[in-house]
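Removed from the display is one protein chain of the complex; every other protein chain stays in position.
For chain A:
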Amino acid sequence: MFTQPDVAIEFLLSPTALLMAAIGSLLGIFVGAIPGLTGAMLIALTLPLTYSMPSELALVLLVAMYVGSVSGGLVTATLLRIPGTPASMMTTLDGYPMARRGQSGRALALGIGGSFLGGMISWGFLVCLAQPMAVWSLTFGPFEFFALVVVAMILIASVGGKSLSLGLFSGALGVMIAMPGASPATGMTRWTFGIHELDDGFKLLPVLIGLFAVNQVIRQILDGGDAGQVAETTEGDKLDFRIRDLATHGVNLLRSALIGTWIGILPGIGANVGSVIAYSAARRASKTPERFGSGSEEGIVASETANNATVGGALIPLVAMGIPGSVIDAILLGALVIHGLQPGPMLVQSDPLAVQTIVGTMLIANVLTLLFLLASVRVMVRAARVPSYVLVPVVMVFCVIGSYALANRMFDVWVMLAFGVVGYLMERFRIPIAPLVIGLVLAPIGEEHLAAGLMKSGGSLMPMFTQPISLGLCLLALAMVAWTLWRRFATRPDSADLT
């Protein structure tokens, strides 16, 4: 990965790449700040725009958007009590009370600082772990990969949401949606019901645009649209950084960054869960747990550090093994494929420039995001109040163009619209969407590897339990199922507040 980094550095510091990184982080921040627009939606809608770009430049843009969008939510969460992205949900709990007390500058400073340091620490892990993990994962045969996918799926189901059964249901629905079309194992088509447009199944991008963007538009219209409902803030106080914060919040910061990175590495769980778990860990470790929820500085630091740390963590399995760590990574995985790059253990060897670009962009975008946030906190509050009569037409036209441009066919546009309705209905019945997306992404990967394993072993499943790595992963999967069931049934009362 570090062979000839000078090429990548030269590329990343070129004016075009820097400009892309700047555009990406800025757009990310703004979209993160605007309630109703999420990073996943921004990246899904931008992907078609990058078709004609060189792949490295496209990666710079998309990764910068990813970094920016996770950070952007903290401003509106603090000042308007509206989490711009779900990932800054926990920040509203403490940021807004502080802002009400006239400490908005202090609250924002803690959030921005935490975001930056969280991002940097997880970047360090990305640099250190991506290469060894990629080398190690070359020893993974088809059964090992399949076992890994199984572990990932169980993780989603067990950690993903409030209800185990609804999470499982959503994941199974995702797997189902992945089934029509060409089988990843043999290339034969199945479940197309005679519709030739279905020969290639449901493409990821239209499904995602529908689930995230169209669904949001429907909710926006039903909720009466316009954001700024009750938002009192005190104006005028400046961002308030103190050097000794590093001493007082150091332990919390490090712990939250580690939790965030770890949660990020686990497939299927994104920034939202990372910030929730870091927040509860900080509360448990705090000397003043009673202040959490009414303006605790520790709470803001924990939430914002952890949600940014998930970015670097989630990129590790993506770069090293081609397994997405979060919903946005699932889209980035699609972007790699669309740009002719082959995700998987070989990416580091076959296209070091792409890997170095991803890693370098994360660093640059982190710094740029810090600078932009420092410069533009107040402007963003106004940007967050884009009226819905502007937002809805713009988003809808982008949705239509975005899904059409993927493969130049109208079928995908209909798929996108249909999944918009599906996404809305799911949220209405409290079914989490993330397991569906991860199930949809992981099912073909899992099926391909399982089929390859069966072809290689002549139809026997035994190697799965005789090879050490896959046996270990199977045992891990069993342990997780047991632990999840135990936690659900033995400690039911407080399981709800953890997730």
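Everything below uses one rule, namely that a contact is a pair of C-beta atoms (placed from the backbone, for glycine too) under 8 Å apart; a residue touches a chain by one contact, two chains touch by 3 or more; residues count from 1.
The criterion applied here is as follows: contacts and distances are computed from a predicted model.
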Undisplayed chain, where the name is taken from the UniProt record, one of "Nitrogenase iron-molybdenum cofactor biosynthesis protein NifE", "Tripartite tricarboxylate transporter family receptor", "Monovalent cation/H(+) antiporter subunit G" or "Multiple sugar transport system permease protein": "Tripartite tricarboxylate transporter family receptor"
Absent-chain contact - pick from A:L239, A:A281 or A:A452: A:A452
Identified contact with the non-displayed chain, of A:V7, A:A285, A:M346 or A:V481: A:M346
Sole residue of A:L18, A:M133 or A:A182 that reaches the chain not shown, by the stated touch rule: A:A182
For chain A, residues in touch with the removed chain: 48-49, 51-52, 55, 138-142, 163, 165-166, 168-169, 171-173, 175-176, 178-179, 181-191, 196-197, 199-200, 203, 218, 221-225, 337-340, 342, 344-347, 349-350, 387-390, 392-394, 396-397, 400-401, 404-405, 407-410, 413-414, 417, 428-431, 443, 447-448, 450-452, 454-456, 458-459
